[in-house]
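Yeah, one chain of the complex is gone here, protein chain that is, but the others are all in their spots.
Per-chain numbering from 1; labels A and B assigned in written order.
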Amino acid sequence: MTEATPIRILDNPREPSFRPAMDYLIDKRAQQFPDSDDFERLRVQSKQLKQAALSNLPALLEQAEAAMVANGIQVHWAETIEEAQATIHQIMLDTQATTMVKGKSMVSEEIYLNHHLEAHGLRAVETDMGEFIVQLAGETPSHIIMPAIHKSKEDIAALFQAHLDVPYTLDVDELIAIGREQLRTEFEQAGIGLSGVNFIAADTGTLCLVENEGNGRLSTTAPDVHVAITGIEKVVAHLADVPKLIRVLTRSATGQPITTYVNWIHGPRKPEERDGPRAVHLVLLDNGRSQLYQKERQQESLQCIRCGACMNHCPVYTRIGGHAYNTTYPGPIGKILSPHLTSLPDTPDHPKASTLCGACHTVCPVGIPITDLLLDHRAQATLPRREQWIWRFWSMFNRHPRVYRMSLGLMLRLYPLLPKWLGGWTRHRAAPALSHQSLGQKMAARPKKGVQSGAAS
Amino acid sequence: MTARAAILSRLKAGVFRQPVATQAAADVPYPLPTDNLRAQFIERLSETHAEVRSCDAESMPQAVVDWMTDIGAQQQWVSQTSALGQQLWKRKPKDAVWVDPQAPMDQDRAQVFHDIGLAVTSSHSALFETGTIALIPDQHEPRTMSLVPPIHLVVVHLSSVVGRFEEWIRRYPACAEHTNVLMITGPSKTADIQQTLAYGAHGPKRLLVMVVE
Partner (left out) sequence: MKQTSKQAAIPADVYVFGTCIVDVAFADAGMDAIAVLESMGIRVHYPEQQTCCGQPAMTSGATEQARAVARAQLRLFPEPWPIVVLSGSCTGMFRHHYTQLFAAPDPDHGLAIDVSSRAVEWMEFLASCPPLVSRNATPVKVVVHTACSAQRETNTRTATESVLGHWEQVQVVTADHATECCGFGGTFSVRYPDISNAMVTDKCDALLATQAERIVSSDCACLMNINGKLAKRQDALQGEHIATLVRDIVLGDRHD
């Protein structure tokens, strides 16, 4: 980590936009929540479960740790991404494995694990189809649920042809079969597997993973060692809470009532068992979460269950795609989370790159008030000097009705709200047409009949 | 200070807002259908893209063997020690090639990953709402069976069907004592290429369910 230049969101809409992909996900989700009252009930329930867990987080982490250790899981804590990298690197060295097969894990992206392992001469192979595609292309995921959503079938066909020495085909079944074959060889050989975790149940020490492809199961079953990594906020109090959260997670994410696989892991294989990893590790990552936990309002972003619905519904994400955010987590959740991750330099634009339309907030299954948190970020940030002056000027006008009314021309009064300093506005739009006389002037000019135009009657 | 101590001390110094309790948190009951559960459950399973047959308890072993014969995979995994497997082995057709899975990941993995065409397992229970089948793999039916072969045939007893996930977990708290618990809904799938649904991403491409009344 260096004192790097701030990370910015690029003003770079893509042509064509991601609209068809987003519409697909939006429609699938909508079918799962046909009744808005029902959604509201589930949302309140999920929010309460997450808030109840978070309000007791330190105790639940200790409880979960004790339960996991009793089950034979080795628990590691990492304050920084460097600590997490080093922990996993060391486990890999101890295992004497040179290749790691990976199930989908955004936290492993957050700690740049692949890069770290490769820099030390080790291989990390992404096995989720979307992640596999993205890795082949030398990129990072552009969406937390659909990593390769920015790639067309044609892109993928060309990528496979170039890297895997297979004929060019646009048949999706064939493309998937190619990926399957390719990755089976990796599963056959890998000595270590990594996965993320969707929920940890504190009472039973359960690691819960949801997925559709089976690569998560393979990564946690085929190799001799399984390493799971997740953020400290993923703990919930009871195993019985998990089905309730899965109910909203998968419906919000991909519009499925449940994923193909829900995998509950309670530890390494027992002596009598004939498969499963012989060692299971869990890395609990902080990376700014515990500092975020101390912030009165912003802490609510820890409720996130990473369903991705906020990005699917975000009109900005739809136009620019995930890579434009330049952070591991894109979209609305990325905007409120990235400023808190200690591994990142400043992300001053993230809270500003929003129209505050609230589409994210409306669909968030755990009721994170994303727009309010964006506003809170803005209120906490120090405005650039020029903007401070503009708002002081604006305030002066608007606090003094006399100045407001007598100000020279309407343009001046609208000045802080409009073009000129607003540069790009008129590049794409005509300047606003102003009224010849303001409403206030018109009202003041009316003959006073029954109608009054004063504050007092 | 260790990372653990540092993280916990920061968390203990923070206060997370308490949830506001409301009525909304209550679970809505989800009773099983009282008429024709079998047909309705089969419908739910079919919606998950599973292939379904049904039979009664008495004809079960033979019905499963018949289905395996219909599929005609060259090598098939049938446990020699599970209760289900033992019933099946008694009926093994002469020319069928059946293999006990042994310790699947400790043997020749190439064979496991490429040669086995089908595996048969029993199930623990099922969820009506989502057409989900719960498996608790053990030494008799290791977890690889439901994961690696391209076809998974699973036997589900109608009497084990529960309404939905929330009730299931209340009914079977002891599931937490098993190393691995699995809920399976339909065959392995992905929509990672241009939102086009494709089956058989990494797990079984076909899920066959024998519903036993």
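The criterion applied here is as follows: a contact is a pair of C-beta atoms (placed from the backbone, for glycine too) under 8 Å apart; a residue touches a chain by one contact, two chains touch by 3 or more.
Owing to the predicted nature of the structure, the values given are computational and were not obtained by experimental measurement.
Q: Kindly name the visible chains that come into contact with the excluded chain.
A: Across the whole assembly, the hidden chain touches A.
Q: Looking at the full complex, which residue from A:A66, A:L170 or A:A431 touches the chain that isn't shown here?
A: In the complete complex, the chain left out is touched by residue A:A431.
Q: Since one chain has been left out of the picture, which residues of subunit A touch it in the full complex?
A: The list for subunit A reads 9, 11-13, 17, 19, 315-316, 319-320, 349, 352-359, 361-362, 375, 377-381, 383, 387-388, 391-392, 394-395, 397-399, 401, 404-405, 410, 413-414, 416-417, 421-444, 450-457.
Assume only the chains that are shown with their structure count from here on.
Q: In the complex of these two chains, what residues of subunit B are touching subunit A?
A: My answer: residues 2-4, 6-8, 10-22, 24-25, 27-28, 101-106, 109-110, 113-114, 129-130, 132, 137-139, 142-144, 147-148, 164-166, 168-170, 173, 175-196, 198, 200-204.
Q: Okay, in this complex, where on subunit A does subunit B touch?
A: Within the complex, subunit A contacts subunit B at residues 20-21, 24-25, 40-41, 44-45, 47-48, 51-52, 54-55, 57-58, 61-62, 77-79, 83, 127-130, 133, 146-149, 151-153, 156, 172-173, 175-177, 179-180, 183-184, 187-189, 201, 204-206, 212-215, 217-218, 221-222, 224, 232, 239-240, 242-244, 246-247, 254, 257-270, 272-276, 284, 286, 290-291, 293-294, 296, 299-300, 302.
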